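Structure provided below as structure tokens; questions to follow.
Every protein chain but one is kept in place in this view of the complex.
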Amino acid sequence: MSLVFDIALVAGLIALALHVVVTRDGRGAILAFIAFGLLLGIGWARLASVDVALTETAIGGGLTGMLLLRAHAHLAREIAPEAMVRAEPRRWLAPAIACGLVTLALGAIVLAFPRPAPSLAHQAIASLETTGLGNPVTAVLLAYRAIDTLLEKIVLILALVGVWSLSRDAAWGGASQLRPAIIPEPLVFLARVLPPFGVLIAVYQVWVGADLPGGTFQAGTILAAMALLVMLAGLRPAPPTQARALRLMLAGGPALFVLVGFLGVAVAQGFLSYPEAIAKPLIVGIEAALTLSIAGTLALLVAGPPDRAPAP
Amino acid sequence: MMGLTDAFTLVCVVAGALLFLAGTVGLLRFPDTLSRLHALSKADNLGLGLIVLGLLPQQASPMGGVKLVCIWLLAQLSAATASQLIAGIAARRKPQA
Partner (left out) sequence: MPESLTLTALFVLLASAAGLAIVLRSAIAIEKLMAVQLLGTGGAATLLLLGAATAQPALADVALLLVLLSAFSCAAFTLGESEPPQAATKPDEPA
């Protein structure tokens, strides 16, 4: 019976993906893509990768959709609708062939995987108790392969710097404008009611992430979504990007991570190794700081480059 | 031999699933946007509620049950507000519907 379920799920995913590619209407495609993200979350849950399912739901079903909707709204303002009509066949033919080839190659690679797949899962679980954690995914992310996670967070900050650098000179250090042209009343209500639940769920995700599926990235994404909702409804303006507190929050997570990393050189076996006795408190502390950094970075990435001059 | 709790679960869960089907049928049959929205949100929220109710006896811990009820309450709140939002945009968009 679960095989039938999986086949139905995969068929739905493929049909929805094709719909996203084929549909002509831009916003319709974005909405279908959001739906695809939500459905893909169920797919990851079926694969028993609950951590990935949580991330996919939060990113694919939430933030990416808003990013695309914002980009589309921006384009629709700048470009006349006639300029957005369909391209003639020779302009989409080459990309279509290229995408098809990539899909085929990926399919071939997946089919050529060795069986049984090489796995480090046993080692990961065997050394779990030295970290004091219960969730092997968190152990991989914050202990075994902490350097990857650290670099990822720095890449996020670099991406944000890239987005900010797109602002006009006059607006540098200012805030971005997120409010839509109309703010329906239910939106304001939603922005008042949903964030308390979102913050609670985010805190829960960080806390439970040490032992069960969940973690910093999911929690940060939820917090970012809630902050964006508040800005969208105009309840609070987007913060000026030159604010010192904001920049401290953005840099705080990676900075603490690096600091603990160098402490590891002094008191443990090397860079980014934790003393075994306090490994878990250290990891949870880093996670908390990282969550705030990720939340701020993602929210500001979606909010876009500042376009209002800072207050003098 | 099926226990009483299992029978309760099955009845509730199947009723909930049928409500989801009713929502889909409503999407197919109802004439305009607002009534289709009505079909979708009412049927789906009641369906989710019945499924949560049915799954309550299957939970290993009481906290799991509390979480399920919280999910349903959050769905009630957020889905109802989102429906208002959609309905507001629809009404603003096109007076011909």
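Chains: A and B, in written order; residue numbering restarts at 1 for each.
The working rule: a contact is a pair of C-beta atoms (placed from the backbone, for glycine too) under 8 Å apart; a residue touches a chain by one contact, two chains touch by 3 or more.
For clarity, every value in this text was computed on a predicted model and none was experimentally measured.
Novice: For the chain not shown, which residue from A:206, A:232, A:250 or A:272 touches it across the whole complex?
Specialist: Only one of A:206, A:232, A:250 or A:272 touches the chain omitted from view, namely A:232.
Novice: Residue by residue, what part of chain B touches the chain that was omitted?
Specialist: Its contact residues with the unshown chain are 6, 9-10, 13-14, 16-17, 20-21, 23-24, 27-28, 33, 36-37, 40-41, 44-45, 47-48, 51-52, 55, 58-60, 64, 67-68, 70-71, 74-75, 78-79, 81-95, 97.
Novice: Considering the whole complex, not just the chains shown, which residues of chain A touch the missing one?
Specialist: 1-2, 4-5, 8-9, 12, 15-16, 19, 23, 25, 27-28, 31-32, 34-35, 38-39, 41-42, 45-46, 48, 50, 53-54, 57-58, 61-62, 65-66, 69-70, 72-73, 76, 178, 180-185, 187, 190-191, 194, 197-198, 201, 205, 208, 212-214, 218, 222, 225-226, 228-229, 232-233
Everything below uses one rule, namely that only the chains that are shown with their structure count from here on.
Novice: Taking each chain's centre as the mean position of its Cα atoms, how many Å separate chain A from chain B?
Specialist: 28
Novice: Using the touch rule from the top, collect the residues of chain A that touch chain B in their complex.
Specialist: Where chain A meets chain B, its residues are 182, 184-187, 189-190, 193-194, 197.
Novice: Under the stated contact criterion, what part of chain B meets chain A in this complex?
Specialist: Residue list for chain B touching chain A: 74, 77-78, 81-82, 84-85, 88-89, 92.
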